[in-house]
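Notes follow once the structure below has been shown.
A single protein chain has been omitted from the complex, and every remaining protein chain is retained in its original position.
For clarity, chains are labelled A and B in written order, and residue numbers in each chain start from 1.
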Amino acid sequence: MSETSAAAPPSGAVAYAELFCRSNFSFLQGASSPEELVSTAAALGYQALALTDECSVAGVVRAHRQIKQQQLPLKLIIGSYFQLPGLSLVLLCPDRQAYAELCRIITNARRRAEKGHYQLEEWDLRSSKHCLALWLPQGEAEVDQYWGQLLSRHFSGRLHLALVRQLRYREARYLAYCQTLAHDFALPQLAVGAVLMHQRERLALQQTLTAIRLKTPVQQLGRQLLSNAEACLRPLSKLAKLYPAAALAQSVTLAAACQFSLDELRYEYPSELVPSDLSASQYLQQLVQAGARQRFGTAGPAASIQALIDKELALIAELRYEYFFLTIYDLVQFAKARGILYQGRGSAANSVVCYCLEITAVDPRQINVLFERFLSRERQEPPDIDVDFEHERREEVMQYLYQKYGRERAALAATVISYRLKSAIRDVGKALGINEMQLEHFIKNLNRRHDVVSWQQQLSQLGLNTEQGLGQQLVQLVEQIRGFPRHLSQHVGGFVISAGPLYELVPVENAAMAERTVIQWDKDDLETLGLLKVDVLALGMLTAIRRCFQLVQQHYGLTLSIAAINGYGDDPQVYRQIQQADTVGVFQIESRAQMSMLPRLRPACYYDLVIQIAIVRPGPIQGDMVHPYLLRRHGLEAVSYPSPEVAGVLSRTLGVPIFQEQVIQLAMVAAGFSGGEADQLRRAMASWKKTGELLQFKEKLINGMLSRGYQQDFAERIYQQICGFGEYGFPESHSASFAVLAYVSAWLKHYFPAAFYTALLNSYPMGFYSPSQLIQDAIRHQLRVLPVCINASAAAHQLVLHQGDWAIRLGLQQVKGLSPQTLQQLLQQRPAAGFCHPVQLKQLGLNARELAALASSNALQSLTGDRYNSRWHLLDQQTQLPLFAAVAEPATPLLQPPSEREAMLEDYQALGFSLDYHPLHYLRQRGKLAGCTLASDLATVRQQAVVKVAGLVTCRQCPGTAAGVTFLTLEDESGNINVVVWQGTALAQQQPYLTAKILQVNGILEREGEVIHVIAGRLTDLTPLLEALPAGSRDFH
Amino acid sequence: MHSLLEQLTQRQWLWQGSALPAAGQQLSSGYAEFDRQLGGWPASGLLVLQSQPAIGELRLLLPLFKQLQQQGLLGLINPPQLLQAEPLAAQGINPSQLLLLSGLSETDALWAAEQLLQSGLCSLVLLWQGTLARKAARRLQLAAQSQQALVLQLTTHQPELTLPLALALQLLPQPQGLQLKVLKRRAGWAGQQFYLNWQDEWPELYPVLTRTHAALAETA
């Protein structure tokens, strides 16, 4: 960044640089964001601003980005504030070594204490050779003498005494004392503002933050609050009056001495990946060639593909990103060696090099590879590549990274957890002393996604007077505090790896989880500074697929792999099953919205699947694009392209833009954007809801198109569709990778259903459905599901041969309340012939609670016949005496066996589902559901007919997109019924709509091809018929 | 004859030599110059301080308060403005030892003073009161004597010197501190005059005009 040639201060006005200023990254202290601070400092005509948060540099990159984007005439100085008993100190970084030193000091201080705290030692001060120091005396003689001597010995020539003037109690005496101290230690005096906010109006917020920090209402804090609002960025004229001129001038000279800027940070990749005799690009070339031969057959890739490879390799060499690919290649090879299923996605999926390096599994020939999306000269940062691993084995991969590069060179990127609406209302409300029950009441009844009524109006409807008094204060403060950082937590999987020690580059601190470390910058900061981040993410479906492969290998003797299944090409039987929306458990296309779309779109090949996954994202629905694509697919609307270039881009989606890549191509082809500009448009689309950057691209886009002869309405429609994308527009590369997994899981469900369901059940919790619904679906596919049994079951769910057919034997892990250790102990000590009397279990030393769990899950059925008897025996203390161990008198049945109803209720309580009875089947047998049509019979009912249905409410969903509509799923013994409830019906019948577990719906049947909905009219709550049915439903997910 | 003597003492017209406490028994005032000049405050009896408000008349008594708070409560009757506990607490006076009676009529104030003294719980009663009748002064003097306590009257008027006072002082403000004139003193001569320098004890209130002070006098 060029040296700020600050205009010479106009005659009379004083020059000043603020060297002690804390942002809201000093959690619950600073009341303004780094961006606000630098903008105000520049507006006030300061020469420079030092951002010195407490033992942290988390906010400096945001300040740096603000200065660059707004071209502010202000120099940013990096520093940090520290506190020790009796000492307040600010360290500033004049140069790169000082910056590395500061990062090391912060890292050591943070690593000594647990998350959110730090512990500075005198040793750290002794070891500092380059940093400049500002000392703020405490005001007590002997403490200041001790620190004065120590600091002047270690920071000789680099130490300044900071004068703070905030018009506080007996300040004249404190200043005179500081001046004598400066005289005694021969230190230059320097004016600082000890800034906590960028303008006076933030006093109320700052005091609220103090109240939150001290956990006492603000009215009782008295002297612990700031006595006035002088701790803000003050105009130069005022500072000239308050501070001696020499001290003000000293601040400018010190600021001039600090030349370090964040742009100097260069990234050094880990070097040990490349064999010593080869250069990085040669090694990469070698690997790519080997990969290409393996992927495209020994003859090597076709000419066009080879050209693309060379083009990519040339650009990679030019931008010096070889190490980036080698790092990921090494990671992926490790996973392959360990048999951990993985899959690369993100912009890399557009690159042939990645396909050759086996990072991604998407064959470039199948999708239209967009090179700009992968790498572009204008964008100065590396491509972002995410690699998904099995969610149970991801920890192995992360530990591998820690071992290979060492804890100093590998750490997780940070995520800044900031105040959202509900946490803001709770904290600010408590700080203002509003009583807690009322606060909880407000928070519970606030519907965040309600776009018609703002949250402020909702609060006043709930009884808070938001016009004056505390209510008004609450609303204003919550509005200000939203977005403020609360603490740093770890990014889900973003790893930062460096050649040298990481803490030379950015401070590292402890994460909440044991032996995990986090850097102080988040992924946006890394992107701003062009630093590398590798995303190591977890995907549940990969675990399920691997388990299924193992079961198939074990029982059917067939070895399968993702690549192999893809290799078999599009299998019509599998696609027919997908078209019938029989996709419970299939990756990405099992949700309600997908199931209702599948019969309409009727995907028949891999690329249809790619479109299917992308099309149901909220993005396209908002841009009202779903229907045109369907219309064109079934030939109901002519496929037209305004120009040949547009045809090239949109032909594969019948002229309707669905993917983000298509929008980028359109911008380039139709509106003349360059590759880099197009990608900025992409990033603007991703965050336009928050920052509104998209607006500036609007005229550019539309004028670009008009100048190339497109009509106004076509340009407008494209712009609208782009805004629609803003929310969740899905990149084609991601959707392509997901489509691979979706097809593999559908294939497995078709050919090996028993193994598929067993694998899914063993990988729970995962996916959209609960075990109960998965088992219902299995039974509907004519699969035998055998109950949990103390003698026959293993720990996990098993695939067993039962009467000549494959069946699922439920495992003992399904029993709620049975600890894993007891499970293992039970299995080891199980006699070969199995247990014959409950008393043997007691001798194994299981505690009462676990015995009760076993009894209530009816696992002991083979021993005692039913639950009550097994509990009756287990309760008997008598037999524990060794004397009676031998005598086991016959179990005379004293108790009546449980009725059907009680057995079913106990099943649901203990296992979460019941194999033998379905509540609806039980009620129907007793004639309670007269006139209700079964789910399976709905197909025979004619369109628009009045119908009465009933079922267990398993899912309530009101997607933000469809205004006011709620989708209910009712499950009866024959299948699922989709019910649509308009807002009016819901509001009129709150009680059944909200709380019913078993619901009867009178409504009108609507059919659209294969898709059947019941539009709800009258809702009646049947739950009282089956009291204490605990089956939970996934509400408002 | 015996009954006549008894009647006279009963009407307090008789003054017995033996009833006079030893002049030497006195409380340190906390200020060196004051102790040098007067030997400290009398241990008990009625005293009068004539002074304008807000010139340091209470700050003069703070060390005395601090001493007497160990022996009993400090009664403050009819202060002209709201009494603040914080500056007193800053000098080490425990607010729970203070008993503040405000807004009383003259008769009530005297009755309250007498009650406080007779209760034996108060070691000092400070009374803001313009003038004191002879009979009231005599009763207060006797009550204080019997309970070894001090009664202080703060007034802006000229005190009536014929009253049975253990000590009467007049306080005048000075840029460096306070000027004291002795108006009447038991077993001592009146007319004595001396100064207390408070510049190092209260530097902000009695500033020594120096360079830094001038620079800061200019206000925002």
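Rule of thumb we're sticking to: contacts are C-beta pairs under 8 Å (C-beta built on N, C-alpha and C of every residue); 3 or more make two chains touch, one makes a residue touch a chain.
Methods note: contacts and distances are computed from a predicted model.
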Protein name as given in UniProt for the chain not displayed, "sn-glycerol-3-phosphate transport system permease protein UgpE", "M56 family metallopeptidase", "(2Fe-2S)-binding protein" or "Nucleotidyltransferase/DNA polymerase involved in DNA repair": "Nucleotidyltransferase/DNA polymerase involved in DNA repair"
Chains in view touching the one left out: A, B
Residue in contact with the excluded chain [from A:Arg126, A:Arg168, A:Arg213 or A:Arg338]: A:Arg168
Residue touching the undisplayed chain, where the options are A:Pro188, A:Gly300 or A:Gly469: A:Gly469
Residues from subunit B at the interface with the omitted partner, ascending: 52-59, 73, 79-92, 94-96, 98-104, 108, 111-112, 115-116, 119-121, 147-148, 172-175, 204-205, 207, 216-217, 219-220
Touch list for subunit A against the chain that is not drawn: 166-172, 203-204, 207, 218-219, 222-223, 225, 227-230, 432, 436-437, 440-441, 444-445, 468-470, 472-473, 476, 852, 855-856, 867-868, 871-872, 875-878, 894-896, 898, 902, 990-991, 994-995
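Going forward, only the chains that are shown with their structure count from here on.
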Rounded Å distance between subunit A and subunit B, as computed from the means of their C-alpha atoms: 74
